[in-house]
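Note that one protein chain of the assembly has been removed; the remaining protein chains are unaltered in position.
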Amino acid sequence: MATKILDLPDVSYVLPGNRSCAGCGIGIALRQITAALEGKMVMTVPASCLTVLGGMYPVSSVNVPWVNVAFPSTAAAASGIAAGLRATGRADEMTVLAMAGDGGTGDIGIQALSGAAERNEDFLYLCYDNEAYMNTGTQRSGLTPAGARTTTTWAGKRENPKDLPRIMEAHGIPYVASTSAAFPTDVYDKVAKARGIKGLRYIHMNTPCPSGWGFDPKDTVRLGKLAVDAGLVVLYEVEDGVFRLTGRSASLAKTGKPRVPVADYLATQTRFRGMKPEAIAEVQAWVDGRWDGYVARDAGERG
Amino acid sequence: MHEIRWHGRGGQGAVTSAKILADAAFRSGFAGVTSQPSFGAERRGAPITASTRLADEPIRILSQVTAPDIIVVLDDSLLAVANATAGMKPGGMVVVNTTRGAAELGLRDDLKVVTSDVTGAAQAVDLIVGGQPMVSTAILGAFARATGLITMESVEAAIRHAFSGSAADKNVDAAKIAFECTRA
Amino acid sequence: MSEISMSRPAVGEAGRTGEWRNSRPVVDPSKCLAVRQGKVTCQICWAYCPDGCIAQGVGPVIDLTYCKGCGICAEECPAKAIEMQPEATHGVCAIDEDEEVAR
Partner (left out) sequence: MSEQVSVMTGNEAAATAAKLARVQVIAAYPITPQSPVVEQLAAWVESGELPAEFVAVESEHSAMTVCIGASTVGARTFTATSANGLAYMTEQVWWAPGARLPIVMCIANRAMAAPWNVLNDQQDSMSVRDAGWVQLYCRTNQEILDTTVQAYRIAERLHLPVMVCYDGFLLSHTMMPVAVPTAEEIDSFLPPFTEPFTVVDVDDPRNIGPVVIADPRADETGVVRGGYMEIRAMHHRALLEALDVIVETDDEYAAAVGRAWGGLTWEYLLDDAEVVLVAAGSLGTQATVTVEALRAEGIKAGVLGIRAYRPFPVEALRDKLAGRKLALVFDKALSYGYEGPICSDLRGSLLGVEGAPAVFGAVCGLGGREVTPDHLADATRRAIADLEAGARTRETDWINLHLDGE
């Protein structure tokens, strides 16, 4: 059973008055990630927006153990922490959570992550995908969507983003999931489930960013949901190789309700301003193809 | 040498203001201009500062301005929050974006306080980004009026150098309104 | 002096972030579902607050010391019980016209 908002535990490990931007999607999700792990965790965090949220020495904004690590090294650091906890007999005390952005995961961090996944290291990796290097001022990453203007793609990025959850799935790890910070209950459920699994668990989380995407901070949740309704972001999980759509994406598929046109989503953010109709049509076709694949896979593997 | 310190919030564009001021001042005849942010990972809304120096000869100091002749405050709440007037030289000038009058701000008696509703000026021309009125260029109108150090022509030229098309027009219009709304 | 950088948790690491706000959330209890039903229900504003500034309860209690004024609570409230009100009113030359013009 999916958790409902009223069922979410009334605990808080993320402290108010932290350094994140107003309306930051990470904050919404991090509250539920830490809650799902009941604070019995140690995070590894590379240089990123999350580092800033975590606070500047000597004050921390988060009430859980947290280890800052170098940009490319999140998954290797988590491997080391997991090994160190086993070696010192403390592995049962806490879940190791590696948490990095899209650049830290899919670009500079992918080598360490792939290595850790191949070794099936025992930790949970959560990628908060805000679709560019936001902490350094919105430069493109390998996960920036086509059409998005960044400070290194002034005319809009030409390429589609790499499909990181699929790359992770190809490693044969026990759990891969896709979620969105706009669905805190979905985040909570997936982290709670992953917590009970041994080996490398990977959760990919779409995370709207008001300043980098160019929208009013009040719209973080609305746009996160719109991305799911448009099929740009798909909520699913792959458990021991078996795929299933979850939450809003599952209902979308089940009801066959028409998806929100991609153009409507793109129109909400200044980063897509000036995108040509042909470019939008290309993105729509790309989304349609992917969506059909997800729906077919869901129907096929659900059995 | 005129030492100017900016007080803004992440996302308000204090660093942009400082840059454009340097350009405008150069265009107004200052041979030495520097503008620099205070470096750090500051977020939208968090207090930040920037430093600008204007002189008739090249500037050789790159440290942050700690004893300003002028402070420019992009948001009157920063007067209290950021202790904006700290270190100001006696008789210095405060240029502040506020809807309040100078007397209401409760600043040191020796300071010359000049106010302008720069946010109102930005809103008047719909200069809003991400839901936030952009006061970074408009405040230069108030600065020009208050200090007389730079001309509005040079402000307009510097804005048009930094922005293009309708964005430049809006920014110039906002600066002009802020110029008109400046009070001492 | 500490040998390494290692922080302890505390509220308000970035200061009183409520001062970052342009507009503040104002609750109309008569519209709030929880208030109207007299029990802890809905809690959508609590769940979506990125800063954990809203306490659970019969009607939201918002910590304005730290609320950054993002407005997500107002946007997501199904009963439209929260309204974002500007912290200051602005207009073209909103200041008293009788004041001395600079220079």
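Labels for the chains are A, B and C, by order of writing; each one numbers its residues from 1.
Throughout what follows, contacts are C-beta pairs under 8 Å (C-beta built on N, C-alpha and C of every residue); 3 or more make two chains touch, one makes a residue touch a chain.
Because the structure is a prediction, the values reported are computed rather than measured.
Remark: the omitted chain is touched by one listed residue; of A:Leu6, A:Met56, A:Ile197 or A:Val260 this is A:Met56. Along subunit A, the points of touch with the absent chain fall at residues 39-42, 44, 51-52, 54-70, 72-73, 76-88, 90, 93-94, 111-112, 114-115, 118-119. Subunit C meets the missing chain through residues 1-10.
Simple rule for what comes next: only the chains that are shown with their structure count from here on.
Of the two chain pairs examined here, A-C and B-C, the one linked by more C-beta pairs in contact is A-C.
Note on chain placement: the centre of subunit A and the centre of subunit B lie 39 Å apart, centres being C-alpha means. For subunit A, the set of residues that touch two or more other chains comprises 19-22, 56, 210, 216-218. Of all residues in subunit C, those that touch two or more other chains are 14-17, 20-21, 68, 71.
Contacts from subunit A toward subunit C in the complex involve residues 5-6, 8, 10, 12, 14-28, 31, 55-63, 184-185, 210, 216-222.
Considering their complex, residues 19-22, 51-52, 56, 135, 210-211, 214-218, 270 of subunit A touch subunit B. For subunit B in complex with subunit C, the residues that touch the partner chain are 9, 43-47, 77, 81, 98-102, 114-117, 119-121, 123-124, 131-133, 145-146, 148, 177, 180-184.
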